[in-house]
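All protein chains but one are shown at their positions in the complex.
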Amino acid sequence: MNIMLFFKHPIAAIKSVSTNRRRLLGLFLLGLLVLANACIDPELARTLHLNNRYVPPIWHMDGQWLHLLGTDHLGRDVLARLLAGAKTSLIVGVFSAMLATTGGVFFGVLLGYLGGGAALMGRFILAVHLAMPALVIMLLMVWFFGDSLLWVVCIIAFIHLPWFLSISQKLTPELIAQDFLSAAVCGRLSIFQIFIREVLPNLLPVIVSLFALEVTAAILTEATLSYLGVGVRGEAASWGGMIADAQSVIIFRPWLTILPALCLFLLSISILCCVRPQRVWKASAL
Amino acid sequence: MIKRLALFAAQRCVLAVLVVLLVSFMTYMVVDVTTDANEAIAGEWVVISHGVETSALSGYREWLFHAIQGSFGESLLWNRSVMSVIEQHLATTLWLTSAALVGALLFSTMLVMTSYLLSNALFSRVLIMVCMVFHALPAFTLGLILIWIFSYKLDWLPASGTLDWHSFILPVLALAFALTPRLVLVMDVTLKQVLSAGFVLQLRSCGVHGWRLWVDHIVVNLLPALLSVVSIQAVHLLTGAVVTESVFSMNGLGRLTLESVVSGDVNMIVALAVLFAVAAVSVDLVVNLLIFAISPHAETRGNLLP
Amino acid sequence: MITIKSEYEAPLLDVVGLSISNEQGVVLEAVSFSIRAGGSHGLIGNSGSGKTLCCLALVGCLPSGFFISAGDVYVKGQSITASLRSSRGWNSHPECKMVIQNAQDGFNPSRRIGATLRGMLRHLPKADAIRRVEELMPLVGLPPTPAFLQRYPRQLSGGQLQRLCIALAIAQEPALLIVDEPTSALDTVNQLDILALLSSLRTRLGMGVLMISHDSDVMLCHADNVTGLLAGRGLQSTSFDQLQHHPQRDYLFRLLTPARYRVPPLPMHTSRCLIRVQDLLAFRQTGRFWSYKDQWRLAIHELSIHEGEIVAVVGRSGSGKTSLFRALLGLLPIHSGTYHLVDQPADTLSREDRARMIQPVFQSPTRSLNPAKTIQQTLHDALDDPSDKTALLTMLTDVGGSPDWLPRLPSELSGGQQQRVCIARALLAKPKVLLLDEPFSALDASAKGHIIMLLLRLREAYGVTLVLTMHDLLLARHIAHRVVVMDQGSIVEQDNTSTLFAEPKQLATQSILAASIALRGKTAALAEQYSIEDDT
Partner (left out) sequence: MCIAKRLMRRSLMLSCVLLMCAYQAQAAVTVRVGLLKELTTLDRNYATVNESLVLSQLTDDGLIYIDPRTLNYEPLLAERYFFKSPTELIVTIRKGVRFHSGALLTADDVVYSLKWAASNEGRTHRRHMLQTWFKSAHVIAPYQVSVRLKYDYPLVLRDLAISVPIRRQGVYQQGGVIDRGAQAFMLDGLGPYRITSFEPGNRILLERFTDYYRDSRKYLGNIDRFEFKMFSNSASMLLAVEHGDVDWSYRLPLDISEFLRALQGMTLVNGTSMRITFLTLGVTGNQRIQEPVLDLLARQAINHAINREVLVRYMLGTGSQTIDAACHPQQLGCPASVKHYDYDVEKARALLAKSSWNRAQELNVWAYQNRHLAEVIVADLKAIGLNVRLRYVSLATLNQARIQGLVQAYIGSWGSGGTPDAAAIANAHWFMESPRNLLNSEGLSARVVAAQSHSDPELRTRQYRDIFSDIADQAYWVPLATVPARYLIADWLSFVPSRDGIARLYEMTDTRSHVND
């Protein structure tokens, strides 16, 4: 689906989107998620019933119909918490990916365009980022500055930004060497217009496919963070948090660990279905 | 050629040192702001000792002065020099990470070669889709599931500790699975690019084929891209070890990092951060030298260092 | 027992009714020709007519999905069709070898050329292999010194790489050599050398050579007889002297003979001088970040272009044509010297004024159109005043395009159509000077004729000055008023066409002229002989 096409002829674009079976599956799953979230009231995920804790899910003999997937260590309904966790994960994943993408691409193109010294600076930033113990920094900063959703999103974006920086910095010189940019430079468009009209439409397909990979990677990082006891925990349930809580009773209540892991799996599948795998495959090697 | 290689290596070493310095500076600042050094460890009945409030910068300068002489200070938690504690935990992590990296490499090469030899489109498309999805599966989920299956249900393998090599199997598997997807994706793309290059058709039309073609021509071109991705994966490996070791409770550097971060052992955190930085940078240095030796003109420089 | 010494000695290669198809259907059918030992044959057809597929089939390296559906191939009498059909992507037949289309990337970039060549002679002991390689090099006109063999492919020029690929192919002394588009990326002098090399192979080693090209001049110099390919159908092969009696005669003529062009008279009144350049120095910054070596690319003593003129800039590849092209456009930083564009110093011009004065058309049309934008958007961006909608449509029809190209992407148009869109985009900005960088190198004979006529017509319609860079002097003689010859980054000689061709003073001009005449002369003679007027 050509991104520019979407702006110009939205109806045609939507029609082309709906014909693709794989993408339909992805959108269907995401839609299901949003729908389920809407009809389950968020309070259910937070109310504590300490009397019926560790109720097994429905397919066990003493499962209860009130709690389809059973309850967790504080008696909260697991299904409600999975959906609330889905909302948190999606929000963290999408927003931090967006932040990382825009920041990374902007600086990457800038550094790529300036060439020479700037490229060296870009690669140096990447070197420092890869050598930095991201986990230690994340743990300390989230603990001290609070694990509000906004702060976790910023930190994950900060950790993933250099990846985009390096990719767009590698792509820009190749684009600039193309003749159509020299022709555009000889034309009447201003530098900024050239960036919007010429460079961006070529970068967008790669960026969109990386964005999908990035959303899943961000969800993974957030899950790891909350597993290690940081991240978004407490009432704004997150799947990593649920896995961490359930880890101590994995022998007796394995589904409390396996269900969130399955949800993580399904969410990444549905997000990856929305993007053309061929492009993601080519982009991932950058 | 040797002279250019030496110049290239010298340039990279200077940059490596710069990177390590910057990383140590940033870690020291973050740690100093967020954890209180002296009182954290003392625990229960301690009355606060009003030591003079040293500024973070002078603290870092003093730390650097000692670090250059090789003494990373004393760990508050272990009451012994940081280096001796690290040495004790080093062996486990080295075994875990190197085995996982080798495992991941072998497994991904095998997968890519089967998809190439079978040369049927469905298999390669399914492989790509599976890799993209597993690309996002966290290592700790994998670890927990492996524990549940192999050490609880089937009771074949121990779930924790590093007493004998059996207990290394599950962690290495978990970590290797976390690395394989990215390696497979990169190898597949690079292989397709090299095979569609002009010189392969030329050689094939002149009768060069099979084992001879691969050894002489194709592998040499595959290595630069592969090595640069391995250098990045090695860095992810180090952070992945933290999670895997805490899930399988192995006393490696990863768990040591987590414990020292939780207990606020300042000297240990900074020393470990510097150690990881040195490891990451030296892995990349070696990779770049290899790439430079293999094909001096290769544009896919190890993208870690310029 | 009477043994008839068969006069009729089996041809080296005999292709009978070969046809290739893939899942969708038949792609190429009924191609038949034969080559005798030491003989040479040509396969000609415009781009996309399946020439490459045919020769890939002969060496058994068809791309996946294609297979030989009918026909037989005999080498020295024995049929090798079975082995070709069952080949798994590599050439199992020692007798015929092939040189692929763009030889520039025909060599393993990460390996030294000596090692790759020796790799072909695995069956010989090491000492013999080295001796054989040293023998091979002079055969293709390359120095056999070990220092040269230690080089990497990227350290060689286009011509040298082409020769190396030929050396690679003939290393195992095949009986038949198939060469695909050997001359398309080279300039005239290199093309002549390659053709001389191929004929020497035929005479000295008795090798049969099958040449594939779209360029009629090269074909005339090389091949005894030729087989045409018309949209996937093989025509009956014929030699040049019986061209008259060939059933599809006019199609072959259109392929082989360039149209004749009438040069419009030079406007008499001394028109205004649009571009004046005095001792211009320009360079391109190269070298690593810390070792700042600059390389002289351009040293122009004096150049002036007047309104309404057609100027041809001719020179060998690497003689600085493209650098001049970029310098005039302002893409190449100018070190010193004055450069006036319509009596105003170029560097003080704003981007809009510069756009209204000078517009470029780059060499490869596919690279100079933004793949992510539709033709409509590309042309709209180039419009001088965005409000005027009709100008866009009229310009498109002027250059021979059609309105239904607008919603398409550049990748959906053919090479010629893309070239027309580029010209339309350039002219939409209503420039005074139109710079074209080697507009004809990628086109075959007929398309070249159309584009030339189009340019001349547009010059009349829009009163725009044309500056063309090319490496074919004879063509320049036909269409240009003035010719500028360049060598090693500076202008060697510049004069109007008639005086220059009368007595070329400089050595460089003479060598280019000689090469062009040698290469193009035959086609010109053929054209006179059959005096076919091109009707466009």
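Read from first to last, the chains carry the letters A, B and C; within each, the first residue is number 1.
Rule of thumb we're sticking to: contacts are C-beta pairs under 8 Å (C-beta built on N, C-alpha and C of every residue); 3 or more make two chains touch, one makes a residue touch a chain.
Computed from a predicted structure; not experimentally measured.
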Omitted chain - touching chains that are shown: A, B
Residue in contact with the excluded chain [from B:L144, B:V194 or B:I291]: B:L144
Contact residue for the chain not shown (choose from B:V247, B:V270 or B:L285): B:V247
Residue, one of A:L74, A:I91, A:L200 or A:L262, that touches the chain absent here: A:L74
Which residue of B:H89, B:H135, B:R182 or B:R204 touches the chain not shown here: B:H89
Among A:L44, A:M121, A:I176 or A:V249, residue touching the chain not depicted: A:V249
Where the missing chain touches subunit A, by residue: 46, 48, 50-51, 53-54, 73-74, 140, 143-144, 146-147, 229, 233-235, 245, 247-252
Residue ranges of subunit B at the interface with the undisplayed chain: 34-36, 39-49, 74, 77-81, 85, 88-89, 144, 147, 151-152, 155, 159-163, 245-251, 255-256, 259, 261-264
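Operating definition for what follows: only the chains that are shown with their structure count from here on.
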Centre-of-Cα separation between subunit C and subunit A, whole angstrom: 49
Subunit A, residues touching no fewer than two other chains: 120
Subunit C residues counted as touching two or more neighbouring chains: none
Residues of subunit A touching subunit B in the complex: 119-120, 123-124, 126-128, 130-137, 139-141, 143-144, 166, 170, 213, 216-217, 219-220, 223-224, 227-229, 240, 243, 247, 250-251, 254, 257-258, 260-261, 264-265, 268-269, 272, 277, 280-282, 284-285
In the complex, subunit B residues that touch subunit A: 15, 18-20, 22-23, 26-27, 30-31, 33-35, 125, 128-129, 132-133, 135-141, 144-145, 147-148, 152, 182, 185-186, 188-190, 225, 229, 232, 235, 238-239, 242-243, 246-247, 257-258, 261-262, 269, 272-273, 276-277, 280-281, 284, 303-306
Subunit A to subunit C touching residues, read off their complex: 2, 4, 116-117, 120, 178-180, 182-190, 197-198, 201-202, 204-205
